[in-house]
Structure formats: C-alpha cells, structure tokens
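Heads up, this is only part of the complex; the chains shown haven't been moved.
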C-alpha cells in the first residue's frame, strides 16, 4: 500500500515547513503499517490556475494527479491562513474539477475506495473549519473518511531553534497527544483503505453526485 | 441493520417539514437495503441546554442518545438557517460532549464502527458548509463517512401546494438528481456500515483524539 501527501506549505524547499514536520509523524506511523509515503511539495511544481486536468504549456499538475490516482491513500497537508487552507491547497481543489464533472456525468471516480486524511498546522485557529471544508470536498469526490481523519497542531514556533524539519518533527514526537493522534489517524486510515480494497463500494450512478 | 434519523426541523409535528420530506427518500432507499429507519423529531422532545448526557429533571435527551447508541447508522437531518445547522442540531452536538470527553480520556467510543450521513434543506445556500461543519464533528466522535454522505435540496417551496410530507417527498422523488443522490447515499452508507461491522477499527487509544 502507498500514500501520497500533497504538502501545501507556502515555504520553499530551502525553508523549514512545520506542516512537513508534522507529516513526518504520519509517515513514520504509515511505515509501521507497511505503507510507503511520498511527499509532493506543491510549491516546487508549476501548477497554473485552471479547472481542467491539464492546461498545457509546462503544467506539472498531471504528474501530481497521476500519483494521486496510483495511491491508496491521499493526505492533504496545509497550513492555516485566516481560517482557510492555503492557496496551493485550494488550487488542488480547483484542478480536480474536471474529474468532478466526470463523476457527475458518469458516476465513476478513480478516487472511489481510496481513503483521505488531513494534516493541518497554524499559529492561529481554524483547523476544525478546514477539516470540515476539505472533508466535504473529499467525500463528494469519492474518498472515504475514517474516524480521527486528521492530525493538527496549533501554536507558535520558536523560529530560531527549529532550524530543520527533523527538529520540528522531534518537538511534535514529544507531544503525547500529537504523537497519539498520528498513531490513531494512521491506523484508522490504513484499516479503512485495506477494508475498502477487499470490499469496494458498488458502482455509482451518473447525476447522483450533484450537490443541489 | 437499523438507522436513526435526528430531524432538527424547527417545524412542529403539526407542520410540514421539507427536511422530513427529503428524509423519506432516504428511508425508502434504506428499506430496499433491508435497513429499518426511525425518525426522531427533536422539537417533540424536551432537550435542555447542557454538555452532559443527562441533565436530570425531565430531560428527554437520554432517550434519543440511547437510540443513537443502538443504531448502526445515524443520520443528522437539518434545515439551513444562515449557512448553519439549526439550533436543535447544534444542541445535539453540545449534548454529546460528555461522550466526547470520554473518547479523549479513554479512546473508547460507542460510535466507533457506526456510519453517519446528513440530510440538508434550505431556501438559501450553505449546504456544503454544514456538511463540512457536521462532518468534522462526526469524524472526531467515532463515525465514518462514505463518499456521497449527504442528501440536500436548496430552493424555495410552493407553500400552498405542499400541504403534506407526502407531497413534498413526491416532489423530491420526481427530481432525478435528488432521487439519485438518495440512492447513492443509502447504498454507500449501508455498504460501509456492513463492512465495518465485519471489520471493526482497532481499539483507539486515550488522549489521541484531542484536536489540538
């Protein structure tokens, strides 16, 4: 089994992302369950605005989408900016629109029987709001959500001292609740993914997915 | 298998509730899957404000909670008031707090391996917002959510003509997408509930459920 993590931090690869640090805990727990993970740091890809799966001309979204389609588990990892997911995560939502139109038209979704999860960090509040917002999107695009489907940390950071992803991850590992959330989330997600692989949902019908 | 529907309409039993009309479609689909449903119209019960499972003195919440605990599937049905679930549905959220504290303290939840769904109606917009808001609550209280976990209708009503729940349900039955959503939602919820009964989640640990 494998998981792909879409990391929507606004920090470039040369900077330390606390969201990435939190993802490390999840990756370790996935590994204990024999699930291999790959992080795709969205800011490193050229993803133009749009609502189709390929806008042409150097668009790197198709590469990301391909990895999503080949994964059993997809994790949406985002920092909080004013109670909202980052612009890079919102772009993911928009770029998946062509597939959503396909679900509406045919009922078919390649995400059906996949399981989703969320990783959220912020200096301010808003994690629950984002879990809800993304959760609605995911559930209506074929994904299933187990109990405890997210891992979050809200709080400020000691910028000087947290000079590497490893330092950040270490801080989170020492937080009992945070480490426990990572364990629970990983167990539940992997359990549900395995169970759905053996017991897939019945075929979905066209038109039925329309929200209104 | 059985389902309980918490109906949070503000309309008394003597009035026609469009949310109840929409629930009828879901009940019919559940029946086709051999799932019996019961609607609990919250406004008919005395549910005082509070954050414990029994506030004493004529509190009728324990009766409702008991039915939730005995059901395989729990449906949260609410009208939209200013982009939010009704006060009666929000009271349900609050009255479940004692059980949530128990989840945090012990990891155990009697809702684990149960599946939740939502039914939403409104003259204005806000269904997606409520699906998210309730979905976050449900996922952190032990419930699982399948794809297409909700049934919604937004639009105004011909007050004069819609003089019974049956008339309202009929209107919805004739709407191809709405009827299709009810079918898909019922199938997915029942499928997931059956699958989880045979393949329950591993025991959850204490403390791990804490959101921050």
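Chains: A and B, in written order; residue numbering restarts at 1 for each.
In this section, a contact is a pair of C-beta atoms (placed from the backbone, for glycine too) under 8 Å apart; a residue touches a chain by one contact, two chains touch by 3 or more.
Remember, predicted model here, so these are calculated numbers, not experimental data.
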To what total copy number does the complex in this file extend, with 2 chains depicted?
4
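Going forward, only the chains that are shown with their structure count from here on.
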From the mean C-alpha coordinate of subunit A to that of subunit B, what's the distance rounded to whole Å?
26
So in the complex, the part of subunit B that touches subunit A is made up of which residues?
107, 109, 111-112, 127-129, 131-136, 139-150, 152-155, 176-177, 180-181, 183-184, 187-188, 191-192, 195-196, 199, 201-202, 204-212
